[in-house]
Structure formats: C-alpha cells, structure tokens
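Since the structure comes first, as structure tokens, the remarks are kept for the end.
The complex is shown incomplete by one protein chain, all other protein chains being positioned as in the whole.
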C-alpha cells in the first residue's frame, strides 16, 4: 500500500520535473514555432547560475546566511537564462522564424557551443551544489513513506511558474500583445505592436523558465556541461504529446509521461520503462498527430 | 532523361566526373594504407549523406534518425563478421552475459549473402513501417523529426539493454576475416576501398536517376507544398514512404561498408549526436545537390579527423558555430554558395530562395 | 542547370584534391606500399631513433567521458615529464603524441591505428571504458602494438598486446563482496548502469553470492545518464537489502546518491559500496550526500605510502591544489613508469622485447608495490575498501594486506566456472 502511494507521488514528482523542463519549450515551440534544441543548455545555464550563487554566498556571506542562497538562486537563474535567451533571439533566432527545421539545426549548434563553453569555464567534471538544509528530509505521511521536501518544493515551484505564466499570458498587457503576435503577426504589426520586441520577450521568458528548471534540477541531479542533453528529448516529447500552443496540453503531456514512466519502470526496469513510454508516445501520435490538446485551424499548412 | 546534345560544357562536366572517379580509383596508389582506410570510411559516410539528401534536400523531410538505419546495416554485417571470427560459436560477449547458445536470430547471419540482404532489408523495412504510419497520418515537418528522435532513443536503449544479444554499449567488434580474406591484410583493405568507391558511384548514379525522373520532380513538389501535391492527384504519403525507405536502405548499405573499414559498431554510432552530425554534413555541403551532400560528408569528416585532435575544444566550438552559420545564412550550403556566386555573375534567373525566408 | 553542374563539379575537384593532398601529405609516397608486412618493425625502430621516443596518449578529451579521462591524461603526462627530467628512457626523451578518442569507440579504433601506423609510437597509454578498450584491442593485435589500459574493468580478457594496470574482478569486486558478506550482511541489491562492466561484474557477484551464502534481493540497470531514481529507490526500500552494490557510472551516481538521501536512507540504514566512485567523482556528487558510503579501489589519495606522498604533492603542485588524485589516475601514472622500466630493461622499444622484459617487473607505485604478472599482463594490486569522510577523502576500512595476484578469468574460484568466455 505505501509503495503505491509512494509511486503515485514519484510519478507526480517526475511529472512536475518534466513539466518544469518543458514549460519554457512550450512557449518557444508552442507559441513561436521555434525548435530550440539549445533549451537543454539554457537549463544547464540555470543550474550553473545556482552553483555560482551558492559560491557567492559561501565566499562573501556569513555561514548562517548560506541556507538562503537558494531563495536568491531561483530568480538569479531566471534572469541569467533570460539574458542568454534574449541575446540568442536577437542574434540568431530572429533569422529563423518560419523555418522550424532550420531553427532546430541551428540551435543544436548553439547548444554544442554552450556546452563547450561551460566545459571551458567550469571544467568537464560535475560541480556540486549543496542543497539548503531547509529542504533536507521530508514529510512523513505514514511509516516508510517519506515525501522529500525537495520534490514537494519542485511541485510547488511548477505550480508557481504555471500560475504566473497564466497571469502573464492571459491577464497582462504584455501577454495580450504576445498572443496577438502569435495568432496573427501581420495584423498585430499593423496595429502597432512591435513584433520584434514581443518575439524577443517571448523567447527570453521561455529561456528564463528553462533557467528556473535548471535551478530546481540542482536539487536532484548532476550539474555538468551535458546536463541539458539528458532532458531535451523528454521535454520535446512532453510538448509534442501535449499538443502545441496550449499550456493545458503541456501539463497533461507531462503528467502522462511522468505517470506512465513511473508505472512502467516499476513494473519492468528503467531501460525497458523508457522504451515503453517512447513507444507509447510514438503510437499515440499516430492516432492523434496533433497531440492531446489540439488547436484546430483552417490554414492550409 | 532526354538525350541532350553534347555541348562543350556538358563535356567538361563529364570529364570532371570522370577525373573525380579516376582520382578515387587511383587513390590506393599514392595514399598510405591508414589514410586509405580513413578515406574509405569517409566515402561510406558520403553514401549516407546521399541518402539523407534524397529525403531532406529533395523531399523536405528531416530525419534525425538516420543513425539507426546506418547502424542496423552495420550490425547486420558485424553479426556476420563476428560469427566468422568465432567460427559459428556464440561470440565472446554472449559468454560474459551468461548466454551459452547462439540465439536463433543470429544463426542465419553466418551466411554472408543473408547478412548483406538483411543489412539493406532491415533498415528499409523499419523505415517502411515507420513511414507508412507517420506519412499516412500526415505527421510531418517538425513532428516527424521529433518522432525520429524518439525512435533513436528506443533503438539505442534496446541495443544497450539487450547486451547478451547485441553486445551492449561495447557493440560488436573483434573481427578476423571476410569470406576468408583477412581483414587485417592491406590487400583486402584496398579491395574494400575500391568496392566502396564503386558503391558510392553507383548510389550517386542511382540518386541522380531518381531525382532526374518525374518521381524526383514530385518529391521536390512535395518539399515545396505537400498539400498542393495532393490536389494534383498524387498521394504524397506513398512518395514519402518510398523515398524514406530508399534512403534508409542506402544508409544501411553505408553502415555495412563502415563496419568493414572501421571494425566496430556500437550503439553510440546510432545515437542522436551521430544522427544530427549526418544532417550537418548535408547541410554544410549543400542540401538539394547530391555532389554537395557527398562532399560535405567527406570534407567534414576529414576536417574532424585532422583538427579534432589538435584542438579538441576548438573543434567543438568550430563545429557548433559552423552549423549555426551555415544553417542560418547559407541554407544551400557550400554548393549553394558556389551557385549563388554564379547567379550574381549571370543573373539569368532571379534569386528567390530568399523569398521563402519570412524574416522580413 | 548545366551551369550549376559545372560549378558543382569544380567544387568536387577542388575538394577531392584537398582531401587527397591531405591524405598524401602525411607520409612519404613510397614507403608504405612495399613495406607493409614489416611496418611494425619499421615503426619500432622509427620510434627509438633521433634521440626521442614517441608514445601515444589516447583518451577522451571531449564528449561524455572527458570528465573522467582528462585527469588520467594529466597523470600520464606528469609521469612522462618526471621520467624526462630524470634523464629519459635509455637516455632518450619521451615525446607524447596526444589523440582524442572523443568518447566515441570507432574513433578510439581509428586513432589507435593512426598512432601505431602513422606516428609510429612505441606504445599507447589510453582508454577508460570497456567499450573503448574492446574497440582498440583488434587494432593493437593486428598491428602488434602495445596498449596500457589504466582502469578497473570486468575481467575475462587478456590480450597479448595490452597491459592492464587497473584492477580486474578478483582485485576489487570479489574481495569487496566477501568483506561485505562478513561485515555488513547477506542481502545484496545490485544496481548498475546499463552497460557491459556492471552487467558482467554482477554476473560474477551473483555466482559469488550463491557460493558464499549471500542472497540476491534485487538487480536493476538504468540507462547511462538516467537521472531519476525515485522509483528505483522505492524498489530498494521494498527489497530491504543490507547492501546496495553500486556499479552506476558517471552522472547517474550524482542523482542516485542525492535522491537516496532525500528518501531518508543514509549509510547507516543501508550500506552502499561503489566501484566507480573515486575522489574525483565525490567532488561532483557532493560530500554531504556521500558521507559514510563505501567504495572499493586499490588506491586512495590518502593511501599511506612514501611514493604516494610525493605523487600527490607533485600532482597538486603541477595541476592545482584543489585537484585530487584517484585510482585510475594513479594507475595511468603507474603504467607510464612500468613501461619505462620495461624498455630500460629490454634496451629496446620493440613490442615483443618490451613485453618479455615486463614479465614479473616490480615497481614501488603510489598504491604500494606492484608487479606485472607475466602470464596475464595484469598487475598485482592491493585491494582497499574505504569510507567517504566529511572532507571528501576516503578512510581505509580494510585492505588485503598484500598485493593480490590478478586472475582475470577467475580460474582460482570454483564458483566462477560458468562465467568463462565462449570463444
């Protein structure tokens, strides 16, 4: 019984991680139709930002303050990845709108460069991030069932990201412009919306969220130059499975993959579990090529 | 194709190709065995690039899973070589994975002919099945590309996980001979090189025929506007399926040659990175021109083996940057660049590739 | 269209000339064709003329394995520098030729071929993963080259062209399992990354458990680069083992140990013994989650020998005080010295003579006295079990006392009869 409960929680936890990793992609891919293969590297940048924040606290602040580095690391990761995203959009991505496959290839090249950059700066080996002590341990709900605070924290973080994204996209002026541009670029431009600015902002926000994901991942996994490569394909699967252009789809996609992954892994083993999940995704997309939540349009392509 | 008059220009082109072929055929005379072996490997890669160009350059389908087809061909050949080395007994890795008997599906691979047929048929069949479902269901563009990535993950995870049957991450290596000829002997190596040259030229001619035919024109039409093609009365799915299968078969063939030259195949050769690198060769050489794709493969690999060691870090920076620059600013690759220079001089036809770039 | 063809063709010619010129430039046109059968002899004499000896260093400088292998390169270069500073080998300077295996097995094979047949190096130090070694092995055997392989591995191999300076199974895994059975409990859970070393190692462990009264309560493999261990940890919890025998590789270790701690399992609850976690990896995982866990190696930075004191000192002086030494680093360093000693003794760099001279060669390595076993070309090594301390170093819990004779095929163990290679 505890095992099932724990597995349910594990599934939820994996879903939340996948969602966090895929959220940024859902924006850049879903709204802008840019396939950003460097998304994984933006996650990596977020993780290294956390590492740097930790080091700053270690070096310049009293030890009693150390635990609070993480509170600063979340926004720091966002901002740094945001800036990287902004630079990337302005120098490269803007040449690639309307060429999704080319954007995939070019950003893969960018990813390669960023990985190598990280390797040159921080060295090839992983670096260690000590998680704050207030996230150690977990919530005991019954004997033998411990829900780690870190995983709970990530779930909370995802919810926070989702809510703020919802408010940004659907309730703010900026968000309205963003939707306008994504739905009808020319019309929006005619109405005086600076599409250049909106594109840059949208891409940067997607990147910033990748940074937050990177920050969260330091709690659970390795922090190294190849961190991004572990998540990028999964992230794309989430977005594609969920259906492009709707946040709800991304949430459902992440939950689906996370839950089934946990289930299959529990039944079989990690390798086979992964294979089964991917086979299911491929099969599902044959059935519903547009994903779980599809936006129907009348345009020819 | 129609018979055309032998203008001086066509004569030059013909001479050029003949000279290139002659250079390839005579390479064993003035290149060391080691370099010849390298060149042979590059030529095998050039064959994959040709196949990849058929679907990407001409049909507009981007597959990031060609490593699989390449790898499956390679595995078929490797299984034969391994069995020839072990004399039909279960290969070494089965032993240390606890397998005492040769599995049933390995047994026919003792026969060279069977292995060669399978090396082409298995990748082709896999492509056919995948293509049948995805193209019929109109999964295309980016979605198709991402699906091929999923396929890569499935295949490599299975190959790695089924160590007893596949050799796991180590892959299959340690061969001795091919049809009784020692693989270590320089003569065998030269012969294999020449075979590779012949295969490359044959595949090149085959691809030329395909793209020169009306079939090839339909492929290009699909690239320009898949939906429009439907309303003319073609079923794009069939065409895509056929060309995808052909491309996979070519990749499988190249994989078989690769194993003969390199002496090892492992799941890492089927992964996402090698698959993307294959696309990179085509992108740099010039998608949509066969010669560009083949040259891209040869040049990129040559550059990699020359420079990657001297500057392992610099090489990755260089490769990443090159990828970005070529894809963004030279969508037709090096071959296209040469073409553009020509257009600039002559201006006989308007340059409209830019029109398709909606960054305006 | 025609014009276009014309330009394509000129492109083709230019490129082809380039490649062929590139290929041709590296060698004298005549030499190779006629002499191929004797190429290796030529290589050997070539390597020892002109007052210097070329040796190859072939590890991954890029790709996923660079993390581990770069430090080994450093150690090997350090050994070469030290030997050169002390007058070289046979009065000649050792010149390293460094090639990048790029974490890609075919590349390892290609570069090995290049080192032997183009650069004509006297020997090669290289490899880390089993896969890279397996890829290089046929090349070294075909061209009669010499490879020094510095990493602990799964055994069941003994190539006449390879010297293995890392531990084989009976110098690491087998004794550590025995120790765990005696000291920590009978119930074993085997956890590894999904590749050859863990699977083969676990095959050995399973036989050993059967023979020595242990109990297998679970066996799991995760794909390389797997980063979520929550489900696996649930499975471990269910199985309630005394010991988790961990053969995970690389980044997975970080995720596993972090998440193990989060799940409320400490070293006190379940003993974890790792065979791929050394000082270098500890730094990347974080000491806080590893403290108290065990590892089995032949060498730790803290190993108390006079040779090690200078080794660690020199290494830190050369590469920075924050750097640490570890087992494979030391094995790479030892390999260079062993080769140099063998060449000195043979008075030649010729492969067959060096092999002959290397038999039963002894050397005071940082890990203690090592000796080359002539029959298997592995070396005698002392087994050590260590516990991770708060400073990121190991405290030795146990050692085998004397250097253990290598037994790659486990012929000395009755229970291992079924684990023999079929070929």
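The first chain written gets the first letter, and so on, giving A, B and C; residue counts start at 1 in each chain.
The definition used in the following text is that contacts are C-beta pairs under 8 Å (C-beta built on N, C-alpha and C of every residue); 3 or more make two chains touch, one makes a residue touch a chain.
To be clear about the criterion, contacts and distances are computed from a predicted model.
One chain of the complex is hidden; its UniProt record names it "Urea ABC transporter ATP-binding protein", one of "Thiosulfate oxidation carrier complex protein SoxZ", "Sarcosine oxidase subunit beta", "Urea ABC transporter ATP-binding protein" or "NADH-quinone oxidoreductase subunit K". Of B:19, B:99, B:121 or B:221, it is B:221 that touches the chain left out of the display.
Here the missing chain is touched by one residue of B:194, B:210, B:322 or B:337, and it is B:210. Although one chain is hidden here, its contacts on subunit B can still be listed: residues 2, 210, 213-215, 217-218, 220-221, 223-225, 227-236, 238-239, 242, 349-350, 352-353, 355-356.
Operating definition for what follows: only the chains that are shown with their structure count from here on.
Taking the definition of touch as given, a chain qualifies here only if it contacts subunit A and subunit B alike; those chains are C.
Chain centres here are Cα averages; for subunit B and subunit C they lie 33 Å apart. Distance from the subunit A centre to the subunit C centre is 36 Å, each centre being the mean of its Cα atoms. Residue positions of subunit A touching 2 or more other chains, listed in rising order: 119, 271, 274.
In subunit C, the residues touching two or more other chains are 194, 221, 223. Interface of subunit B with subunit A (complex): residues 62, 133-134, 137-139, 141-143, 145-147, 149-151, 153-154, 157-158, 160-161, 225-227, 272, 276, 279-280, 283, 313, 316-317, 319-324, 327-329, 331, 357-359.
Contacts from subunit C toward subunit B in the complex involve residues 2-13, 15-20, 22-24, 26-27, 29, 31-32, 36, 61-62, 98-100, 102-106, 109-111, 113-114, 117-118, 129-131, 134-135, 137-139, 142, 154, 156, 194-196, 199-200, 203, 221, 223-224, 418-423. Contacts from subunit A toward subunit B in the complex involve residues 33, 35, 92, 94-102, 104-106, 108-113, 115-117, 119-120, 233, 236-237, 240, 271-272, 274-275, 278-279, 281-282, 285-287, 289, 300-301.
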